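Of the protein chains in this complex, all but one are displayed in their positions.
Then we have subunit A:
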Amino acid sequence: MPNPRPAPLPASVDATLDLLTGGSYVADRSLATSLYLALKLRRPLFLEGEAGVGKTEIAKVLSATLGRKLLRLQCYEGLDAAAAVYEWNYARQMMEIRLAEATGDRDRDALSADLFSDRFLVKRPLLQALEPDLAGPPVLLIDELDRTDEPFEAYLLEILSDFQVSIPEYGTIRAAEPPIVILTSNRTREIHDALKRRCFYHWVDYPSAAREREILAVKAPQADARLAAQVVGFVQSLRGMDLYKAPGVAETLDWAQALVELNQLELEPTVINDTLGTLLKYQDDIARIQGSEAARILAQVKTELAATTAR
């Protein structure tokens, strides 16, 4: 439920870090810094990184901790203004025309003025984001921007710099207060410099081992500490290998949860082989890791863990 009184925006990097932690998001300080700057200077934040490192999650956490509405625009190829910004409710408009004809009590000018009024305007995420909200400006998540085509990207330029939308029949809608905008990209395509220039940019990297253990402790608390340490160690060494697609944080969480479901207290080679599909998504990669390679990595992880606990 959104709070009746919105939480204030964080006043420092530390406060931003606390805010994220409050939403059970374990963040690096670099990310908190860019986020703080974006919030403070009211600029969109452009997040790029491999799939599954928690880019989308940031927007969700922000919306939850700040008590703001979350508006999500999932991008896809061919996304156009009708699906992203607004559309007229054609069926209702036609019905209105028919009704006016049937009753015959309205003149043409009044009808056409009424046809393009608020009543018939279907608002999509981008337009909704410009509207005032009691809880403060909403969080606008433009997800996987790299999936759209260039025309839409160019369209975004106006919205992201001026926070306004022009509707020919209706007029220009301008946000009294700009929304908090988070853009994400998996880099399946380069985003144009013109768009990047209007945003703060942050590359979301894989977390360090310590950070990833914290994430596991927060997000998968059922997992035994020793199991979690082994899982993180295993995943981290996989990321160092020459794989087609290295596992992201989301995969680590999936794997830990799968192991908990299987009542594992410790990693074993056979269990790894059976559950590798939660971690690796390419058959080539699975074939490479399965069997002796997995056993070797596991042995290495265990010795390292033993060394650190003994110290």
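Everything below uses one rule, namely that a residue touches a chain if its C-beta (ideal position, glycine included) is under 8 Å from a C-beta of that chain, and two chains touch if they have at least 3 such contacts; residues count from 1.
The definition used in the following text is that contacts and distances are computed from a predicted model.
Per its UniProt entry, the chain excluded from the display bears the name "VWA domain-containing protein", taken from "Sulfate adenylyltransferase subunit 2", "Heme lyase CcmF/NrfE family subunit", "Maltose/maltodextrin transport system permease protein MalG" or "VWA domain-containing protein".
For the options A:103, A:188, A:263 or A:292, the residue in contact with the chain missing from this view is A:188. Check A:14, A:80 or A:261 against the missing chain and you find that the one touching it is A:80. Only one residue in the set A:64, A:100 or A:250 touches the chain that does not appear here, and it is A:100.
For the options A:150, A:205 or A:261, the residue in contact with the chain missing from this view is A:150.
Although one chain is not displayed, subunit A still touches it through residues 76-80, 82, 88, 90-91, 93-94, 97, 100-101, 108, 111-112, 115, 147, 149-151, 186-190, 244, 284.
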